[in-house]
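What follows is a single structure, and I will ask about it in a moment.
A single protein chain has been omitted; all remaining protein chains appear in their positions.
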Amino acid sequence: MARIRRRDFIRAGLAAGTILATTQCAPKQAEAPLGTPNNPATGPEVNANQIKDVTLRLIGTGVSQINEIRNKAQEDLGFKLSMRALSTEENNQIAITQPGQYDIFDGEYFSLPLVIPSGSLQAIDTQKIKDFDKIVSIFTTGKFDGARVENAQGTSPYKVMYLKGKDSKEFATEATKWATLVPFQYNADTLGYRPDLVGKKIESWAELFDPAFKGKTSILDIPSIGIMDAAMVTEAAGLMTFGDKGNMTKEEIDKITNLLIEQKKAGQFRAFWKTFDESVNLMTSGEVVLQSMWSPAVTAVKAKGIKCVYAPLKEGYRAWGGGIGLSKNLSGIQLDAAHEYLNWLLEGWVGAFLGRQGYYSAIPENAKKYMKPAEWDFWYEGKPAAEDMVDPFGKTLEKKGAVRDGGSFQERMGSVVVWNSTMKEQVYLIQKWNEFIAA
Amino acid sequence: MSKTWKVLEPYLLSTPQTLIFLLFLVVPIAMIVMVSFWQFNGYAMVPAFTLDNYIGIFASKVSLATYVNTFKYVALVWFFSLAIAFPVAYFLAFYIKDQNVQIILFLICTVPFWTSNIIRMISWIPVLGKEGLLNQLLLNLHLTQQPVEWFLYSDFAVVLGMVHLYTFFMIAPIFNSLMRIDRALITAASDMGATGFQTLKEVILPLSAPGIAIGSIFVVTLVMGEFITVRLMGGGQSASVGKLISTQIGSLQYPLAAANAVILLVVTLILVMGILQIVDIRKEL
Partner (left out) sequence: MALQKRPVSFYFLTIFFGLFVLFLYGPMIGIFILSLQGPDGGLTFPVRGFSFYWLGQVFQEQRVGSFVEAFQRSFLLGLVVTVLSIVVSVLAGLAFRKRFLGARFVFYLTISSLIVPSVLVSLGIGIAFQVLGLPTDWFSSGLGAHLTWTAPFAFLIMIGVFNRFNPSYEEAARDLGASENKTFWEVVLPLIAPSLIGVGLLGFTLSYDEFTRTSLVSGQDNTLPLEIFGMTTNVTSPALYALGTLTTVFSFSIIIIAFVAFQFFSRRQQG
């Protein structure tokens, strides 16, 4: 109670100099997002009383550290969650150096070659994950109907999905009982552009270096991701070739950063961005017309009534996978709560929620239960929208009849050719990348 | 009251302050120096003794270019903030006679500092952007056909942002030293037939030099380590030593960042020493 009173006091303080705040001061309750069926509460079975006192601390990026998700989880699970939204870099930094600051790490698979050796995470017992065997095969077996994605370069999730044993810091090449992260969201990324300002259809990564867009492009400044976009661009433009884009040699790293520096010096880039909302602002303000982009950024631009295409490119997509890891500090009832949270994440509500901004769920069939048929057809099947598409926050993204850029789940994820990567030459890559940013 | 107490008193009284700075300034900087000789294994720092971090920095063309760029920012921001601060401080100190009006005007200059620096900085973006107010104005007046791009995400924007944020650190000390000038000196100068400009040059400027020096030290120090303005106003494209360090921290390369920080500290101290060589600020304290 003391806490609430303190908060009200501060609110009153903030409001003191303002005209209206009074009406907004009612304590906010968790509100159910629009257009979702009721969720049967998966109530805690054991330790029902104590688990209510648990608070799990999450770290992750703004992509999924969304207060609506937290509120829904608290409502369904009965214990508390605190979420902390960070940039991708800070997220990995804290995951590695400050395991005491979080219970649950919501991170990306490419960070694992750095996070796992640091010993900050504990192995996840896959038998405690109810629907583990329903998870999309890209993660669990690396297979996907023989599509291109099976041979994709880079840190593909399957390569870092399993550990050799409970206390091992080594990745297993085959499925084991011990998982590093439990996946819940992933996507195939590509370039986004403003059709109204670009004036033509963008079909190749090479266009990012097209002098026609001088001073109007942007690339993301997160080395492990940006370098893969840059690799797609330089390869598509015929500027260089790679032995393995996901594991560049020092010579390749030198060459690609030199190419990037040349472009930067020539004024090709307008800005660099580190988090997806920066890319939204660059795009909506017209500062940039063509850039590396993430799916919710594209939907956010569209939600502001601005046309934006998430271009399917002939060379294929760069993909990423996000999952949940458990801090080594978790034990006892807290660990039980964490397992419940994991099961809840896969249960479908979150999959549907994130699906409405273009992400894929680790278990699409579960997400389907919480999506309207029209939504499912649009986001997963690549069919024309049977009605207006609405994002998780209630804003209309697509009018009736629109088709998702790139088509269906099978088409998009199947055409992935690289994953975000941590390379053997990671230290060198970061050094050279920083030189590019500083150049 | 015992004699021992009298002797110990100043030591006891200054102990809390000394402890704070030993704990949160001296120890941390010692740690930075130590870590700058450590190694980095890709995700963590490893105790060692290696000069590789320093060798890497001195061997890289980029670090030299980064320092040159940082000096450029320091010089420009220093120049503009002084050019703005001196007339403003002069106006407040010499032309405003009523102390209440003086305080009110001074507070008007202070209020923006209560709004988060970051918000103040990003507030330039809608003004300077391609579709921003300034460009709209220029386009409507037909002063330009194309939106001017160098308003934002450029060195211009970075310098503008820093001048906006840091001029106050120049105004306050100059104002302070101007207020201490004995008004009789000015009357004497003009009685002896000095023109306004001569009085300014021969009397006021030398007497306000310590204030200018203190302001300069603030501005130089602030700009040398700056990375947020460089990041937000430069669109991630501009380079400064502070930003280099923060990027290295972002990728966990603490030893390299520490080595850069040590060099930054040395360079900053040299600059400050240089200022102190030119102007004696002690009488200001």
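A and B are the chain letters, set down in written order, and residue numbers restart from 1 in every chain.
Note that in this section a residue touches a chain if its C-beta (ideal position, glycine included) is under 8 Å from a C-beta of that chain, and two chains touch if they have at least 3 such contacts.
Since this is a predicted model, take the numbers as computed values, not measurements.
Enquirer: Please pick, from B:L64, B:I103, B:L205 or B:I278, the residue that touches the omitted chain in the full complex.
Expert: In the full complex, the listed residue that touches the missing chain is B:I103.
Enquirer: Which of these touches the unseen chain: B:I57, B:M162, B:M224 or B:A239?
Expert: Per the contact definition at the top, the residue touching the missing chain is B:M224.
Enquirer: Among B:A65, B:L82, B:V127 or B:V148, single out the residue that touches the unshown chain.
Expert: Here the residue in touch with the unshown chain is B:V127.
Enquirer: Can you work out which residue in A:N67, A:N151, A:T173 or A:S331 touches the chain that's missing from view?
Expert: In the complete complex, the chain left out is touched by residue A:N67.
Enquirer: Which parts of chain B are in contact with the chain that was left out?
Expert: Listed in rising order, the touching residues are 1, 9-14, 16-18, 20-29, 31-32, 35, 84, 87-88, 90-92, 94-95, 103-105, 107-120, 122-127, 129, 131-133, 136, 164, 167, 183, 186-187, 190, 196, 217-218, 221-222, 224-228, 232, 242, 245-246, 249, 254, 257-258, 261, 264-265, 268-269, 272, 285.
Enquirer: Considering the entire assembly, which residues of chain A contact the chain that has been omitted?
Expert: So the residues of chain A touching the missing chain come out as 6-7, 10-11, 13-21, 23-25, 28, 57, 62, 65-68, 83-87, 97-98, 100-102, 274-275, 277-278, 280-281, 284-285, 300, 304-305, 393.
In this section, only the chains that are shown with their structure count from here on.
Enquirer: Chain A to chain B: how many Å between their CA centres?
Expert: That gives a centre separation of 38 Å.
Enquirer: List the residues on chain A that touch chain B in their complex, please.
Expert: 87, 89-90, 92-93, 96-97, 114-115, 117-118, 215, 221, 223, 264, 269-274, 281, 285-287, 426-427, 430-431, 434-435, 437-439
Enquirer: Which residues of chain B touch chain A in the complex?
Expert: It comes out as residues 40, 42-44, 56, 60, 62, 65-66, 125-126, 129-132, 149, 152-153, 235-237, 239, 243-244, 247-253, 256.
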